[in-house]
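A single protein chain has been omitted from the complex, and every remaining protein chain is retained in its original position.
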Amino acid sequence: MLTLSGRVIKKSSTEATQSGLFSLSTNEQLPATLRSQKAFLIKKIGVIPEGFLHYFLLEGFDVNLPSPERTTRLGSEFFYLGNEDVVSLSEDGRIRSIYRSDSNHNSILLTEQCNNYCLMCSQPPKQVDDSWLLKEAFDVIRLIPRNAKVLGFTGGEPTIWGQEFINLLDHSKNWLPNTSLHVLSNGRFFANEDFTYRYSKVEHPDLMVGIPIYSSDPSVHDYVVQAEGAFDETIKGILNLKRFKQKVEIRVVLHKQTYKGLPELAHYIARNLLFVDQVALMGLEHTGFTRANIDSLWIDPIDYKEQLSEAVRILNNYGVQVAVYNHPLCLVNPDIFPSYVKSISDWKNEFAKECKPCTRKNDCGGFFSSGIQNGYSHSIRPFL
Amino acid sequence: MKLIVEKNVYSLEAVEKSAYRFIDRLTILISTDNENIICEIEVVEGAKEGIENLIANFKRELLDQQLRKQIKHETESARNLILAYAFSRTGLQG
Partner (left out) sequence: MSKFSTLDKYTPTVGKYELLPFRFESLDNDDVVVTNFVGEFVILKREKLNDVVGKKLLPTEETYSLLRSRHFIKEASDSASIELLGLKTRTKFSNLRNFTNLHLFVVSLRCDHSCGYCQVSRQSENKAAFDMTEATADKALEIVFKSPNEAIKIEFQGGEPLLNFEIVKYVVLAAKKKNEVQKRDLQFVITTTLALITDEILDFCKEHKIYLSSSLDGPEDLHNQNRPRPGKDSHARFVEGLKKARDKLGYDSVSALMTTSPASLGKVRDIIDEYLKHDLDGIFLRHLSPYGFAIKTKSYKAYNVDKWLEFYCEGLDYIVELNKQGIRFTEYFASLLLTKMFSANDPGFVDLMNPSGAGISAVVFNYDGDVYASDESRMLREMGDTSFKIGNLHTNTYEEIFTSEALLNALDDSFTMSAPMCTDCAFEPWCGAEPVFHHAIFGDVLGRKPESEFCKRIMGVVKHLLKKMQNDPEAKDIFIRWANKC
């Protein structure tokens, strides 16, 4: 599991007084005119080029630098950082990796506030004013390389920022016209037709919003997200999005509260929401609120593999694009392999000790690192 | 034969509809008096089932038709609302 944020190593009080966002470079040949806008990342022996805005020094490369006030030392856990990455350095000595150019799983956190309170939330909501995250996002977008393929916006609930969120989408379209955007949202603010209309007016070339529905039974959905009326608003939001021809993905997290109703949910989607662009069925992440509600949520995926197969079969029969994420290969039926995606975000992906002799690790999505830490299926069996 | 049912239990509409359903097997003449609805029933020539069976099924049909009437009555406003949505210009083909 990668450490995406942590503390810097301070050698003296004069080091690391610069703060803000930095685009990293490991290119010592970088033309001088460009150096003043970038930070140089030292992770190998060599000449240290002059003229950069800031220098990041990884543990093990202990050299003296021209300007200690423009130098930050980082522990070896940050060795993954690379060329064109974007990091944020705070005044009090914390570093956050915001964008990694060698990864397909970049997401910008826009807020930790949310109007749902899902039992299994991996990013538990906080009622704080974190508008600085939104402001920072505008700056981050300017630093992300133009060839970025895909960028995610997550939260909390990103649409909580209303028009400012739409402005951010517009801003992304301007600065990163070739980058696909994937927004994760509970969909409820889209129940407001005017908001959805303005969202559609961004006319982004490749924008999709991923919206969870946990059951076709409104009571069960509302219970899972801990908000009365959430199901209705979410459905209305989806209908509005489709009215304005926006791309929608439906996401379902599979756990004890959602697995039984999964086939019926598949029917519901097929009869009522056939126009959605895709459906994502996802394994449970054993982190955040999941830990507090583990008794209500945990079920060994091998115990719901029949419901999973049935749901995939129903959706396939109706021609709905479906993908299964975040499940170890040995815990699902082979009939879903065409829809199976090797998928856990690279920064939180690992394998268990039982997996050592497995011959199909390359096909497998592995585990959430949180699962390795906090508990996972007892039915893991390597393919031999 | 005659079948008599009470007006305050079965509606005339339910009786008529039931009679219609059985038109290929039973010929039913319907009349009313103060308290009752009277069905004069004859089996259609060539009907395959015996009269007892037919009458039993007819009685069950009466219950079904009463239930249908109740459902129809309760759902009338919902039906109108659905049709209003169906024919409005909401820009979504679904």
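Per-chain numbering from 1; labels A and B assigned in written order.
Going forward, a residue touches a chain if its C-beta (ideal position, glycine included) is under 8 Å from a C-beta of that chain, and two chains touch if they have at least 3 such contacts.
It should be emphasised that the depicted structure is a prediction, and the values quoted were computed from it without experimental measurement.
Listed residues A:F231, A:Y259, A:Y304 or A:Y340: the one in touch with the omitted chain is A:F231. Of the options A:D222, A:E249 or A:E285, the residue whose C-beta touches the omitted chain is A:D222. Looking at chain B, the residues touching the absent chain are 17, 20-25, 64-65, 67-68, 70-72, 74-75, 78-79, 81-88, 90, 92-94.
Contacts to the hidden chain, counted on chain A, fall at residues 117, 119, 215-220, 222-223, 226, 228-229, 231-232, 235-236, 239, 261, 264, 267-268, 270-272, 274, 289, 292-293, 313-314, 316-319.
In this section, only the chains that are shown with their structure count from here on.
Per-chain Cα centroids separate chain A from chain B by 59 Å.
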